[in-house]
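Note that one protein chain of the assembly has been removed; the remaining protein chains are unaltered in position.
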Amino acid sequence: MNAKGKIINDPVYGFIRFPEPEIMALIDHPWFQRLRYIRQMGSAHLVYPGAMHTRFAHSLGACYLMGKALDELKAKGIDITTEESLAARAAILLHDVGHGPFSHALEHTLVEGISHEYLSELIMNKLNEEFNGALSEAIEVFGQSYQKPFLHQLVSSQLDVDRMDYLNRDSFYTGVSEGVIGYDRILQMLTVKDGQLMVEEKGVHSVEKFIVARRLMYWQVYLHKTVLGSEMLLINILKRARILAQDGVTLPCSAALKHFLYNQISAEDFKQDKSHLELFCMLDDVDILSAIKSWCTHHDKVLSKLCNMMQYRKLYKVVISTDNLDELKGQKTKVASEQLGISDEEMKYFVFGGITSKDTYNTNNDIIRIAMKNEDVKDLSAIDNPVVNEALAMPVHKNYICYIQP
Amino acid sequence: MNAKGKIINDPVYGFIRFPEPEIMALIDHPWFQRLRYIRQMGSAHLVYPGAMHTRFAHSLGACYLMGKALDELKAKGIDITTEESLAARAAILLHDVGHGPFSHALEHTLVEGISHEYLSELIMNKLNEEFNGALSEAIEVFGQSYQKPFLHQLVSSQLDVDRMDYLNRDSFYTGVSEGVIGYDRILQMLTVKDGQLMVEEKGVHSVEKFIVARRLMYWQVYLHKTVLGSEMLLINILKRARILAQDGVTLPCSAALKHFLYNQISAEDFKQDKSHLELFCMLDDVDILSAIKSWCTHHDKVLSKLCNMMQYRKLYKVVISTDNLDELKGQKTKVASEQLGISDEEMKYFVFGGITSKDTYNTNNDIIRIAMKNEDVKDLSAIDNPVVNEALAMPVHKNYICYIQP
Amino acid sequence: MNAKGKIINDPVYGFIRFPEPEIMALIDHPWFQRLRYIRQMGSAHLVYPGAMHTRFAHSLGACYLMGKALDELKAKGIDITTEESLAARAAILLHDVGHGPFSHALEHTLVEGISHEYLSELIMNKLNEEFNGALSEAIEVFGQSYQKPFLHQLVSSQLDVDRMDYLNRDSFYTGVSEGVIGYDRILQMLTVKDGQLMVEEKGVHSVEKFIVARRLMYWQVYLHKTVLGSEMLLINILKRARILAQDGVTLPCSAALKHFLYNQISAEDFKQDKSHLELFCMLDDVDILSAIKSWCTHHDKVLSKLCNMMQYRKLYKVVISTDNLDELKGQKTKVASEQLGISDEEMKYFVFGGITSKDTYNTNNDIIRIAMKNEDVKDLSAIDNPVVNEALAMPVHKNYICYIQP
Partner (left out) sequence: MNAKGKIINDPVYGFIRFPEPEIMALIDHPWFQRLRYIRQMGSAHLVYPGAMHTRFAHSLGACYLMGKALDELKAKGIDITTEESLAARAAILLHDVGHGPFSHALEHTLVEGISHEYLSELIMNKLNEEFNGALSEAIEVFGQSYQKPFLHQLVSSQLDVDRMDYLNRDSFYTGVSEGVIGYDRILQMLTVKDGQLMVEEKGVHSVEKFIVARRLMYWQVYLHKTVLGSEMLLINILKRARILAQDGVTLPCSAALKHFLYNQISAEDFKQDKSHLELFCMLDDVDILSAIKSWCTHHDKVLSKLCNMMQYRKLYKVVISTDNLDELKGQKTKVASEQLGISDEEMKYFVFGGITSKDTYNTNNDIIRIAMKNEDVKDLSAIDNPVVNEALAMPVHKNYICYIQP
């Protein structure tokens, strides 16, 4: 590290710099280093083999974009102090630190109902103690209580640097180049009015394109049927393991994973007893992957079959449709039960259905504000002749079923 | 040229090959070589300095994409003969051969009301004579009379390889990277049903993104106010020159340009007398640019002032708005007439207004067809939850005024 | 999978196709799927966070380049049968299948002295049995016994598609964009003469640039001092674990890893007893990473300290120099031994030195042949005014020391 701070090579942005020693101290912390071993896209690499990138790289990237956004706003005369810059950079750097491995699967099983944002905040508070209060302002920015709302909006809103980075990065690593967004133009069009983050009118088409690219990434990548199926497989593995654990069955795995398999920890528990958080911060992809590998030979047939499916990529067949799929599910259940000879209770691990949904633009919570040339402020969906209109704000629901082909 | 045909380095696609000797013969023809000296984007380089690319490069690029599209369709089992491939490749190669220099300006002045498609067809017929009928099938494909409509649709429709190339190429050369489209995925999603070109359902988001990228290119580049202003300046120069010519004033310029300045040639004339077409095929950017340069010192004050404005990039100020701009135009006229002391007749070269319009997706003529998984065929704007909906099909009109700041 | 075969999105090359069902069957095999969990660059991601790509993706990429190379040669009239194409594609696909996790470290410890090429060949033979002899020709190509030497040279030589892919891919994922090579031009310049692979004279500068890019990647990435240090750390962990295992100390880890820690398996053993190979094919990065994690709390202080250094990225300090470093090593040893109070025997895990070496172009074994226009064949270093000359063929030796800063 020289006078210009640490420089890291990032395939997406090139050289990125971390001039602040405070930021480098956070990056070096074991709880942040842990993110090196948590992939951003979980099991999606089974469909997109390039998608091995980590939450570590994403967090650095988002921190870089935050720096660029703040520089742009300062160049436009928006008042942002050095402390506020540092707070916003720290907040975005740590925004994902509460993610566990295969986060979506985990939130449906081992830490059911506990959001990663909640855990991120707990971790930030813990780090704040370690760093003697140096993160207080960052926590306010993250938690939306800081007096300048635009700083929080840069961390978390429909146009935050988190999304800008992950859309770009996921697009880059999956090779779905259509998801690439023109982040530099969007950053350049950002402005602040009455404390709110907004986009200059002439940037409206860039933002429209960003929304459409996001829509494409959702339907083409994040909700890709095989990606969905591999995620459901992981959820089923953890669900089955949980049930076995509750029945007292032995499941070889790491100490940290054991803790969350054999105990049911509530959000409140995390607050009361620090040891839960410490063990949670020991978990990464390696714990899950090594468990699955060793469970491939477990005596519970359901568990071992599911683990073998995952380990050797014999994934569910998946159908996604706006049509009702109950009949198809019935057929597939019948075929499977005839051939596998397993109980109805167990069948739900091998043939099952559900609903997936996604809105293109959410007008309920935080809208994207456009600063019109005539000084008005409009919602993105309320400009003349909008691409992103009310209809797109409605969530789209699709049915899916997953089944095995015996 | 070796066994694999001629290879050309294209900055957009890398190496592109022309294995057919027939195609190479067309490329080598003087009338096609002429496109080397006609820029694709006319005077837009005054705003985007990188945009110096030519209709020559665009035509080669479109021909390359046609080859890729045909290969994809053939791989899907669509019946396309070697002759049809060659015809489609020749048709797209020559689709722009009827463009004059600064085409949009020319079509409003020197060859008023004569479309470049009309001239392309005349030229193709002329070449067909030279090549002893080898282009007959290409002309049918171009002219929409060939029995397989999808071949024409690849040449000219809302999803043709012409647009795919020029959007990509213009985006590349202007540096407006947001206009880049994922042409390879779109090509891969093309299919043919009942003779019609369509897109597989799973490609719908790629097409949506293509439409939104096109919309962005229109508002951000093609209708950029300074681009619009420079094009209007060129139109005014040619209009003024025309009027002077009709009054018998001497205007130094090339013989070919002189022919079209001093004579009014109709579409019918082009057909009757081959010499018009031959002279037209002598025109390129150099004729216009050298004329403007020499007219900078012309004794007609209006002409020389306009030419100086163009040569030294002292362009009109331009305002574009959905509001009525009549009042503003009145003010600007008053200021200009007070300071310049020119007649009302002449003032219209220096302060004037108009309407510009653009639709994002045109549902009137040729729609984009989506081949649904359930065998239906839908219009792109009729799928569930479309980005490209009926509202976007309505043309957007904007008022503009151009004026000089004395 | 449709008529055109399976298509995979690769961030480096875009869409890549696998039209042959035989190749797809190999990819689907558990022993090949295992490569999904073996990173190409081992622990280098600790320096280049983007470098998470796997041997799986590299093998697919090399197979893609092989297809392109064969197409080029066929277009030049070189006789290559469909069977030979398939054999060459299978050979390159499987060329790395014998890699274990963190291969370089492993080859110095657990499978000491057994090369991955040796294991790849054993595995290919085993697969050949499973696939009823379908791989016989591929094995001949891989093993250099096939009658057309150029096929083997495409798999393994100083200009093989293996190197082309890994240089490109490593460059892409590390973000060291200078390592990117113009693989398409090199492929296009390949030719065959008297059965030998060579490069047309006009491609000589592209090859020179390839060699220089490779040199840059070596000194800047592969032999980067921190990369070197992290690899040495891993070697030391495995060495220590091995010694403890031989002393009968219990080391929690997966069954497969245990097998290689507690037994010394020779190359000959691998041939005699199939179970060694089967267990080897169970090993991937997860086994190593989960072991290191659990050994962080091992009672052996040396092992646990080394594992903590790795897990939390407290890496060795490293000095690389052409100067003699013995004195510096002495100083560092003194400082460390004073502060750590550990035995001389144990000190060698914390302060140690060695020699690293690299040649830019190796003229001993297989040279790069240039097909001169005048029909001669020259070695790359024997052309007029070569960049890659004899001097560059000499290996460069550098001294290094690694030490901890207590």
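Observations, loosely collected:
Labels A, B and C are assigned to the chains in the order they are written; within every chain, residues are numbered from 1.
As a working rule, a contact is a pair of C-beta atoms (placed from the backbone, for glycine too) under 8 Å apart; a residue touches a chain by one contact, two chains touch by 3 or more.
Given the structure is predicted, the values throughout are model-derived calculations rather than measurements.
Considering the full assembly, A:Asp184 is the residue among A:Glu140, A:Asp184, A:Asp269 or A:Asp379 that touches the omitted chain. Of the listed residues B:Pro21, B:Gly50, B:Gly133 or B:Gly330, the one in contact with the hidden chain in the full complex is B:Gly50.
Checked against the hidden chain, the listed residues C:Arg17, C:Lys74, C:His205 or C:Lys301 yield one contact partner: C:His205. Residue in contact with the omitted chain (choice from C:Asp79, C:Glu327 or C:Asp384): C:Asp384.
In the full complex, subunit B contacts the hidden chain through residues 8-12, 14-15, 28, 30, 33, 36-37, 39, 45-46, 48-50, 52-54, 56-57, 60, 172-177, 254-255, 282, 286-287, 289-290, 293-294, 311-313.
One chain is missing from the display, and on subunit A it is touched by residues 2-4, 7, 14-15, 75-77, 184-185, 188. Even with one chain removed from view, subunit C keeps its contact list with that chain: residues 177-178, 180-182, 185, 205-206, 208-209, 212-213, 215-216, 219-220, 322, 360, 384-387, 389, 391-392, 394, 396.
Everything below uses one rule, namely that only the chains that are shown with their structure count from here on.
The geometric centre of subunit B is 51 Å away from that of subunit C, both derived from CA atoms.
Mean C-alpha position of subunit A lies 44 Å from that of subunit B. The centroid of the Cα atoms in subunit A and the matching centroid in subunit C are 32 Å apart.
Residue positions 177 of subunit A each touch two or more of the other chains.
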